[in-house]
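What you see is the complex with one protein chain gone and the rest in place.
Let's turn to subunit A:
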Amino acid sequence: MGAGHAHRLYRHGHSPVHALPPHTKLAAAFLFVVVVVSTPREAMWAFAVYAVLLASVAYHARVPAGFLLKRLLIEVPFVAFAVLMPFVAEGERVHVLGLSLSESGLWGAWNVLAKGTLGVAASVLLAATTELRELLLGLQRLKLPPLLVQIASFMIRYGDVITDEMRRMRIARESRGFEARGVRHWGVLAKSAGALFIRSYERGERVHLAMVSRGYAGSMPVIDEVTASRAQWSYALALPCAALVVCLLGWFL
């Protein structure tokens, strides 16, 4: 269980945020995003306060700002979409720098950008401070069906193996002089995908047999049961509660 089993977003550390039980962190992140999404978009200051709240969490978790900002790049396709929005939306037009922009489109773009960015930042922080196995245990503690959690854990556990298998197939193709350049080569790639499916499925059968021979009877034993004390819950839920106060102020001010 070395570095290979940590996912790309995880950042090892011993901060108070790392030490929180995973299900409290999952609940806190989810509630925070729900609160953010239900904030009225006209309350611009509220989003600034949310950003400050997340920044303080990042500070406590000792996640450097550069790391966080780099991970936010995943949002870029939707930023492009948001930039387009003022040009195509309906409604009143305002003129800025000689461009005719839709006012409601500008609001819409702001809405998607602000809420989307805060949502991504919250999930990045969650993923950066929680290990994979912990995350799955947390999902199970939050009463996700155990079968679903098992499927997810198998997907995560064998994701790297299957991806590596695909990489080896690519190397084998390339070492035989194959280079996919256009639609004509799709047949070869699709055959690789087919072979990959057969290998994954057969690996699944082997994994099942190996599990059965070690006494698997439908559920995985949980050795490290995680529990959260009341203090830990209140510590984790401080974030969504603070956000809720801001959200209510945003509605009433």
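The rule is short, and it goes like this: contacts are C-beta pairs under 8 Å (C-beta built on N, C-alpha and C of every residue); 3 or more make two chains touch, one makes a residue touch a chain; residues count from 1.
The rule is simple: contacts and distances are computed from a predicted model.
Participant: Mind telling me which option in "Hydantoinase B/oxoprolinase family protein", "Sarcosine oxidase subunit delta", "sn-glycerol-3-phosphate-binding periplasmic protein UgpB" or "PDGLE domain-containing protein" is what UniProt lists for the chain we can't see?
Facilitator: The chain we cannot see is recorded in UniProt as "PDGLE domain-containing protein".
Participant: Tell me which residue among A:L101, A:A180 or A:L244 touches the hidden chain in the full complex.
Facilitator: A:A180
Participant: One chain is left out of this view; which of A:A122, A:L137 or A:L239 touches it in the full complex?
Facilitator: If we include the chain that is not displayed, A:A122 is the one touching it.
Participant: Among A:A65, A:L148 or A:V222, which one is in touch with the chain left out?
Facilitator: The single option touching the absent chain is A:L148.
Participant: Touch as defined at the start, partner being the missing chain; which of A:A195, A:V222 or A:A238 qualifies?
Facilitator: Here the residue in touch with the unshown chain is A:A195.
Participant: Of the residues in subunit A, which ones touch the absent chain?
Facilitator: 7-9, 26, 29-30, 33-34, 36-38, 41, 71, 74-75, 78, 85, 88-91, 104-105, 107-109, 111-112, 114-116, 118-120, 122-124, 126-127, 132, 135, 139, 145, 147-148, 150-159, 161-163, 165-166, 180-183, 185-187, 189-198, 200-201, 203-205, 207-208, 211, 218
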